[in-house]
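The structure under discussion appears below in the form of structure tokens.
Not every chain of the complex is shown here; the ones you see sit where they belong.
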Amino acid sequence: MTRIDSIPSRRWRRLSWLLSHALTTAGVVAMVLGTSPDVDVRFDDILGNVILAVAAVLAAVFIVRLWGAAARRRPHQYLASSKGMVDLACAVALPLGWALVPDPHDARLFALVWTLRYISHANGLSLFWRVMVRSRIALLSIAGLFVVVTLTAATLAHVFERAAQPQAFGSIERTLWWAIATLTTTGYGDVVPTTIWGRLLAGWVMVGGIVMFALHAGIIATAFAEELQRRHFLRTWELVVSVPLFRDLGAAAVADIVRLLQSRDVEAGAVVMRKGDPGDTMYFIVSGEATVHIAPKPVVLGPGNFFGEMSLLFGGPRTATVVATKPSVLLVLDIADLHDLAGRRPEFVNLIETEARLRRDRNGGTADDDDGIRD
Amino acid sequence: MTRIDSIPSRRWRRLSWLLSHALTTAGVVAMVLGTSPDVDVRFDDILGNVILAVAAVLAAVFIVRLWGAAARRRPHQYLASSKGMVDLACAVALPLGWALVPDPHDARLFALVWTLRYISHANGLSLFWRVMVRSRIALLSIAGLFVVVTLTAATLAHVFERAAQPQAFGSIERTLWWAIATLTTTGYGDVVPTTIWGRLLAGWVMVGGIVMFALHAGIIATAFAEELQRRHFLRTWELVVSVPLFRDLGAAAVADIVRLLQSRDVEAGAVVMRKGDPGDTMYFIVSGEATVHIAPKPVVLGPGNFFGEMSLLFGGPRTATVVATKPSVLLVLDIADLHDLAGRRPEFVNLIETEARLRRDRNGGTADDDDGIRD
């Protein structure tokens, strides 16, 4: 159960991601333009055909995937997954429009459902979902408070303003429109209190809107920060434990280090670091291959090796250029975090120094720096 | 003094919560619609009767509860509690309206008080209250700053704009309306400076509004995050210490683990995990019962047992389906948090492994995974 994909499969997925989004965007743009009186007359047929084509492709995608799932004897699982449900909705949207709405131009509006594809393929949706579920109690409390404040503001504004502006403030129902536009600080200005009491009330409602806003931001920000940290930890942890060097450190040190590492994908041929540049990061190779271009002959590093540590440990600019010779996954450690680790995990820095010395002895002087160690 | 409620009492409370809120909502909606000139004529009697009925029920609720409290010889305690005060206010609201306001339609507006029930029954109110009290010094400082900035903006705008717009900016009193709508970034646009100096001032006021907003958000978000963390800690702590497994770990480890666990209620018959699914959580049973459907014969787990640990410890999908056979309260531990714990509390993972091995030996191969351990 490894999630460390090879680079070629990643590139392919990126392409299919782009194609899928281009398709969705084409369909949605055609739907939007199709409603415009300026564009409609001349391009109506083209737009209609684009929408039809996208609908056909989306229906085909759904059928192929369902077929594939049925072949693996789990069509139910596919249909119950969020991906399957979005595929189904996209395939069904336009036919449903034709069935329900007599005007074919209005039926096209059902293509709006396709925008679900923008959020279903990212893991954004599940992220938001978890954040909402985790902070549901606080958010519900705020929603209750919001309802009470809105209704109170609307009732009071109705009482204060109904004599002066019977049209806009004549019923609480209508006053709610003003209350919500004010409490969210949107402030359209189409309905505005004019009496002194109405304005005093409006002042309080605006300030209340800011505070409500701040409460929302506070709750969601807190939950979001936690969730993001959790995700980053998980993803990096899998990469870190696949590097033997880290495994020797013990679980406590690994948990510590995982928080500080960032993963980075590089293509074959990419220059990871260049001789003479200031150096403030070091790299661990998870998969792939990198070549260090140094004096006697270039050194090839593979999974589990690291480079760039000399600039961090002893200061000074990079003393060698490092090029990825295969598509590689790297873990990046920042100089600030290395200093931090040096305090809490001195064994980690020792390990890196020892490894660097061993490697140099084996190769007769390598890594990205000779002089730093010889002194 | 245990707060770990059994599931049936929870279900009952949820029903009564729904009924209570439906009642309040019916009354408030009738009140709102009753002010509308479009609806009023035809349904006025119905709406009036709905309001009367809700008022009667709320009065009855108050009397019954006061009676009950008196029977337990503590009517004062009930009346002094926030619940009692809300009940009293709801019971008294409409009669007070009739007494104070001659027009019976206007008297109905007092039904607004009933919305207090939306926030009194949740613990949202006390949460907000604590947040406000904790950050009162900072909030008061901002309120002071807000008053000073608003008054300064209003005075300067009065000076700059009174010649150009004597109606809107003729007195500071009126200019305050513009100042507050601008400082809260509501921006109705009904009153807008037109001179160059007035506009320069308005630009600063808008930016000042954003900063003030940010200060609010910062203070409240900080206080909120702390308070929520504290509440979660308390609620989970009570559940955790009721599981013998955790009690053996010592107070320090318990405090550590409590932060990472989430409680979850499941109904009888609910499938907690399904064979073949990817596994990223494990479960501890606080109360209730769960059945693990594995090869020789199903295994029944009770309070203090746990399941789902194999997918976390050794990777791979779920190897058994687990169904709750009674309504249960579970504690959920996430894979990210288990990795984290493994570093800081290795004894915890050892304990889980040992327990799992013991249980398997007793049952002749159980938990949710045979193979994982035999290898």
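Chains: A and B, in written order; residue numbering restarts at 1 for each.
Everything below uses one rule, namely that contacts are C-beta pairs under 8 Å (C-beta built on N, C-alpha and C of every residue); 3 or more make two chains touch, one makes a residue touch a chain.
Bear in mind the structure is a predicted one, so any value in this text is a computation, not a measurement.
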Number of identical chains forming the whole complex, with 2 shown: 4
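Just so we're on the same page, only the chains that are shown with their structure count from here on.
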Angle (degrees, nearest 5) of the CA superposition of chain A onto chain B: 90
Euclidean distance of C-alpha centroids - chain A vs chain B, Å: 26
Sites on chain A touched by chain B in the complex: 1, 135, 137-138, 140-142, 144-145, 147-148, 151-152, 154-155, 158-159, 170-174, 176, 182, 185-189, 192, 199, 202-203, 206-207, 209-211, 213-215, 217-219, 221-222, 230-231, 233-234, 237, 250-256, 258
Of chain B, residues touching chain A in the complex: 28, 31-33, 35-38, 106, 109, 112, 115-116, 118-119, 122-125, 127-128, 146, 176-177, 180-181, 184-190, 212-213, 216-217, 219-225, 228, 278, 315-317, 334-337, 339-340, 342-344, 346
